[in-house]
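Note that one protein chain is taken out, while the other chains of the complex remain in position.
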Amino acid sequence: MELALTINELTAYLAEIFPQMRGEFEFENLRFNALRVRMKVAEHHLRPGGTVSGPSMFALADVAVYAMVLARVGRQALAVTTNCSIDFMRKPAANSDLIADCRLLKCGKVLAVGDVLIFPDGDAKPVARASLTYSIPPAG
Amino acid sequence: MELALTINELTAYLAEIFPQMRGEFEFENLRFNALRVRMKVAEHHLRPGGTVSGPSMFALADVAVYAMVLARVGRQALAVTTNCSIDFMRKPAANSDLIADCRLLKCGKVLAVGDVLIFPDGDAKPVARASLTYSIPPAG
Amino acid sequence: MELALTINELTAYLAEIFPQMRGEFEFENLRFNALRVRMKVAEHHLRPGGTVSGPSMFALADVAVYAMVLARVGRQALAVTTNCSIDFMRKPAANSDLIADCRLLKCGKVLAVGDVLIFPDGDAKPVARASLTYSIPPAG
Partner (left out) sequence: MELALTINELTAYLAEIFPQMRGEFEFENLRFNALRVRMKVAEHHLRPGGTVSGPSMFALADVAVYAMVLARVGRQALAVTTNCSIDFMRKPAANSDLIADCRLLKCGKVLAVGDVLIFPDGDAKPVARASLTYSIPPAG
């Protein structure tokens, strides 16, 4: 079994279908069942208290699983999230990038499930965890 | 039992603590256990396929429960989401505002729980549902 | 649009496929998008502190959405839960039945989504809320 996309193909494809995200996320490491994504934390990610906002961490988890699924099934831009559960466990500092470690737990014909731990760069304690289900459109 | 904030006070407080959101969300109806919020859908909310993105709907659900909790407990900007579960059920059209109907199910001293149904304006079928837990900082 | 099963047919079908549940759950009210289920709380539902256990409330929510989906799609015993998110908000007293009010939010060809509020009989404050996704096997 092989990945459908290399890390460079994945990067190029995401930049093509989500041009507004360009420069926000970097794919650092891609394996058959795992992907590491870096979010470059900037002003618009923050909320009161000088911490990264919930929607920003949700977006990071969502991109990580989406990209992991595409790496497996190919250029299926219309794959859609059907469910996400996310726990916010600690406040990330405002001045570090966030790293998402995604594991792909299931990649079926119809549904894929992945989970994600989010860490501040260089910190071993996760600030958030998430699990997401994606619905994969029928090939055609 | 009374609300801690009126709908105008809530609007002013959110604009103060989240200036970047100004104009994005409108509070349309506030009751003791319920709040209706409108998200003015714009270009930056969209994703491939011409539909509102998951993170945008997450942000709407998050704001709705956050605002509902503040309406009850007062100006506690540091209340934080500890958990969210969200189901994306249908694709919202790109050209309608989204309406979030939030119910506050629990408002304890430490934790508050609310759920949200999200509808395109004028459509009876929900496009998403979410439930969120907020941790309320100790008063003082 | 009509329901595929009446409340009596639903009761008979569940008793047939889950004989071990007989007498534990009663379907009290069935509409096109909603079902009320009563769980007769007994000793084996309890946990330390004299309250109904989490797994018992999970089972109630799961049965409520499962039965609601079957009422719509017919005798599809092999429909399976793919996801559940549940919040436990208050401790139910040990000496009341629990009532689950289920709403069916989506009933697609592949996935159905419902949510549930659980109340002690005669009490207006919910003790738990849950949302569940069911995968419906292809007809045939």
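Worth a mention:
The first chain written gets the first letter, and so on, giving A, B and C; residue counts start at 1 in each chain.
Keep in mind that, in the parts below, a residue touches a chain if its C-beta (ideal position, glycine included) is under 8 Å from a C-beta of that chain, and two chains touch if they have at least 3 such contacts.
Predicted model, so just to flag it, every value in this text is computed and none were measured.
Remark: the omitted chain is touched by one listed residue; of C:4, C:59 or C:93 this is C:59.
Of the options C:23, C:48 or C:122, the residue whose C-beta touches the omitted chain is C:48. Across C:84, C:100, C:117 or C:136, the residue that sits in touch with the chain not pictured is C:84. Residues 83, 85, 87, 89-90, 105-106, 113, 115, 117, 126, 129, 131, 133 are the ones on subunit A that touch the missing chain.
Touching the omitted chain from subunit B are residues 82-83, 85, 110-111, 133, 135. Residues of subunit C that touch the chain left out of the display are 17-18, 20, 44, 47-49, 54-55, 58-59, 62, 77-78, 80-89, 91.
We take it that only the chains that are shown with their structure count from here on.
Subunit A and subunit C carry the same sequence, and matching their CA atoms takes a turn of 180 degrees, rounded to a multiple of 5.
Here the chain at the heart of the structure, going by C-alpha means, is B. Using mean Cα coordinates as chain centres, the one most removed from subunit B is C.
Our note on geometry: subunit B versus subunit C, Cα centroid distance of 27 Å, whole angstroms.
A separation of 33 Å divides the Cα centre of subunit A from that of subunit C. Taking each chain's centre as the average of its CA atoms, subunit A and subunit B sit 23 Å apart.
Among all residues of subunit A, those that touch two or more other chains are 82-83, 85.
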